[in-house]
Every structure is written in C-alpha cells, then in structure tokens.
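These notes are about the structure you will find just below.
After this line comes chain A, so read on.
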Amino acid sequence: MIDLSHLLWPGAGLGFTSAVSQGWLLFTLLLWLLALLYSLSSQQQDPRAGRYWLFMLLCFAGNVLLIAAQDALSFYLGFSMMSLAGTGLVLHSGTKQARRAGRLYLQLAVIGELLLFSALVLRASAAGGLYDWQSWQNVPLDHLTISLFVLGLGLKAGFFPLHLWLPQAHPVAPAAASAVLSGAMIKAGIFGMWLFLPATDPLLQQWGQGVLWLGFVSAIFGALAALCQQKSKQILAYSSVSQMGYLLMLLSLSWLLPPAQQSLALIALVGYAAHHAFAKGALFLLAGSASRYRFGTGDQLLLGFFIVSLAALPFTSGAMAKTALKQATAAFALPAANLLYLGALCTALALCHLLMRLKAEQLALLSQTSASNMPWLQRGPVLLLAVAAVLLSWSGVMPASASVWLPLGITSYTSLSLQALTAAAIWAAIWPLLMALPTYYLLQRFAGSWLLQLGRRQRWVFFTSLKLKRLYQPL
Partner candidate 1 sequence: MQAWLLDYLPLLIVLSSLLPGLLIFTLKEQQVALRTFLNLLGVTLKLVLVFLMWQGVKEGESYYYRIAFLPGADLILQADALSLLFVVLSSVLWLATTIYAIGYLEHSPLRSRFFGYFSLCVSATVGLALAGNLVTFLLFYELLTLATFPLVVHRGTPQSLAAGRRYLAYTLSGGLLLMLGVSLLHLLAGSPDFTPGGYLAPLLASGSILLQVAFALLIAGLGVKAALFPLHGWLPQAMVAPAPVSALLHAVAVVKAGAFGIVRVVYDVFGVEVVRALDLAWPLLFLAAFTILFGSWRALAQQDLKKRLAYSTISQVSYITLGVALLGPLAAVGALVHLVHQGVMKITLFFCAGNYAETLGIHKIRELNGVGRQMPMTSLAFTIGALGMIGIPPAAGFISKWYLGLGAAEVAQPWVILVFVLSGLLNACYFLPVVYRIWFGVQYSAWPSPQRLSSRFETHWMLLAPSMFTLGLILLMGLFASTELSPLSWSELIVEREFSFDD
Partner candidate 2 sequence: MFPALLLVTLPLSAALLMLLWPRFARSLHVTVALLSVPLAGYFLQQILLHGEQQWLLGGWSPLLAIRWQADSLSALLLLLSALLHLLVSGYALAVQARDRLPAAFWPLSSLLLASLQALWLARDLFNWYVCLELLGMVAVALVTLSGDKALKPALNYLLFSLFASLCYLLGVALLYAGYGALDLPLLAGQLEANRLNAMALLLITLGLMLKAACWPLHIWLPAAHAAAPAAVSALLSALVVKGPLFILYLVWTELAPQAFWLPASYLFALAALGALLFGGIAALRTPYGKSLVAYSTVAQLGYATLALAFVLRFNLPEFVAALWLFVLAHALAKAASFLAMGELQQTLGSKQVSALKGASQTMPLAMFAFAVAGGSLIGLPPSGGFLAKWALLLGLWQSQQYFWLLVLAVATLLAAAYVFRVVVLAFDRAEPTAPDFAPQRLPQYLALLPALAVWAMALFSMPLLTLLKQEL
C-alpha cells in the first residue's frame, strides 16, 4: 500500500491489498483496455471523439482509483469521477433519447453520491476520524449508515428497485461505453458495498436475509423485464439488472455464512463479477457492431458463445459462476436455493429473446444497405474477451504452474469451477435451458403483444425525471 496521506488529502492511501480487490482490478482493467481498443475503431468517424476519449479516460481512471483506494476519500473521488464522467458517455450521441437518459442518470447519480457522502461521513466519524478500511473493519455499523450505503451504492449498482436509470442509460451510450458501464462501472456499487459493509459486523446478519431476497427479486425482475424489450441493447441492460441481483445475493451470502465459509462466497462473488464483466462487455460490443456491420459465421459463433456463457450452459464461465452461487446458497441451506432454478430459467428466456432480436436487427440491417464486414479492430477485443472468459472458467483444470500468474483470488476459484464439472451440476445447469426454449416459443406465440405493451410501461420514469427537472429548472 502506498501511503499518500502527507501529500494528498488526509488519509490518502492506494494499493491492492486483498484478494477481492486484486481480482476485481484484474477483470476491470482487462475489460477497460479491450473496450478502449474497440473504441479506436468504433469512434473513428466520431466528430466529437475528443470528448468521448476524455470522458472514457476519466471514467477509467475513476474506476481504477476506487478499486485501488485504501481510504474513504480516495474511494469517493474515484466513485464520483466515474459517475459524473459517465454522464458524458450517456449524453454522447446527443439524441433526444440520450439527453433524457442522461438527465435521469445524472439525477440519480448525484443523489447516490450524496447518500454515499453522508454514509462515509457517518462512518469516518464513528471511526474517530480515521479514513482507512483497516480501522473501519472493527467499528460497529448502525442501521442508518447501512441503509445509506445500500441506497447510495445501490443506485450505482442498479439492482431492483434502484435500477431505473440503468436500462435507459446503457443502451444510448456508444457500444464500448455501454460495455464498460455494464461490465465494470456498475460493479463499483457492489465492490463498494463489500468494502464498507464488513461481513464481520453483527448488524449485517439482520440485513443479510432481506438483501438476499432483494437480489433474488432483482434477478427475476431483470430477466422478465428484458423479455418485454425490443432493442438488443435494452435487453442487455435489463439482463444486467438481473445479473446484479445475483451479485447482490452473493454479497449478502458472504454476510450470512459462518466465517469459515465467507471466503467461499467472496470468491464466488469475484468470479461471478468477472464472468459477467467479460460476457456482458462482449455482448454490448457485439450488439454495437451488429447494428453497423454484417456478421460472419465466426462472429455469430462468438455471439453464441457469450450468450450461452451468460445463460450458464455447462463448461462456460457462466456455469462455473452459477455453480459457485448454488454452492454458497446450499451451504447456507436456504429455501431459496431451489428458486435459483427459476432464475436460471428466466435468464435463459431473456437470452433467447436477445438472440432473436439481434438476429432481427441484423436482418433489418442487411436488407437496407450493403453492410461491410466487422473490422478486426472490433472483433479482436471481443475475441480476447472470449479468451479471458475461457481462462476464467478453466483456470481450475489448468496445472498449477500455468495458473501461477493469475492473482490469488482467482486461483482459489479453482475448487468451485471443478465442482461445476460433475454430472449433477451439468444436469442442473442444462435442464432450465432446455425448458426455456419451448417456454420462449409459447410466450412469444401467445403473449408477445402483451409483453410488448408491458415494455412500453417505462415512460413514467422519464415523466418523473422531467417533472423533477421542471421543479429545479422552471421554464
């Protein structure tokens, strides 16, 4: 850890001292670099590329800083840098949709930041004016602080019901920006909750149950809401809401489990976050490319790989992650464990839907213009993400010497990923998927238009946001 407290703000310190933050940094960094690489191609013809790069890099810096932060102020600096610069990304295209989504994003981001600010102040004060995590670990929490943290960080993480901005903002941003928004930036909320709500605190036991259910509802809700959408990027965004629900469940499990098993949940958390980052990032990139370029067979295979990975088909990183989740849930002997199958089913449905919509978009594109092939500068990053996802899932089967360069947290993921290779686990992963296909067909057949109408029911969000704006900015 680098101590900067005599140079920068009080208590300033940077470093990657825990396995969780090392793992988190690794996948965040990877996704960011690949997304930036992708932007080289995608923003080539952008007249406002300078602005784009400025905000991208600011977000990047903020995201890394908040992971590296060893003290409250550094975290807050990184967090707010990332949040506010994110507005620039959402607003980038300048269309009407982008403007209203940007407004909503900014409104909620500012509220979230202020809630986080007050939570941090209360915490720092309770810790007697010390700002570093080490000293905060043993300072008891209180309900007010916990709720402020959950709300403040939750608004960033975007789980239900704090997700309102997410499905609006992510689709309007440029593809690479959506990729990092969904893949890396919203995870800062979960990361923050892990940092500020140490599992050892007795009060969290009371909260754990509720948060677990919240995560579950979020997982189901996100997947179902995705079904009602028509645009691929919006489906992806709702799927993020659903996935954040899973992450939230893992986090709350880490509070609930006995200390010996807490590390299990944490490892699963990092693994799941990394899996989602890679898969969702890649899918956003692909969705962006799909609207402009013709997909070759290889590209379609890539797309299929990530979709099945996200649907947790056996042998993918998704399967590993889901198994880890089930393990952790089982260890707690929760009745909710069986409900996970319901979640898997919903996810699978949503992904079916995504695939159909992407295909439709691709067809529409091809019918209109003679679109060119996807450039390698865009395909390359996606490919590398696929490699990363494979590495993540198979690191357990690799010989120890090969995985020695991986950070600590990921190697302990080994046991979990190995457990995903048992027959029972494979079957458990497969049957919801098999069920999903006919269900999806039936749903589309008999309730397609109803779902479509349901999907339009989100106008109230913008309406409220506009009302709010009129309140502080009268005509």
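Observations
One rule holds for everything that comes next: a residue touches a chain if its C-beta (ideal position, glycine included) is under 8 Å from a C-beta of that chain, and two chains touch if they have at least 3 such contacts; residues count from 1.
Selection criteria: all candidates are chains of the complex that A comes from, given by their letters.
Not measured: the values here are computed from a predicted model.
One candidate from 1 or 2 touches chain A in this complex, that being 1. Within the complex formed with candidate 1, the chain A residues making contact are 5-10, 12, 51, 73, 76-77, 80-81, 84, 88, 91, 94, 99, 102, 106, 110-111, 113-115, 117-118, 121-122, 124-126, 129, 144, 469, 472-474.
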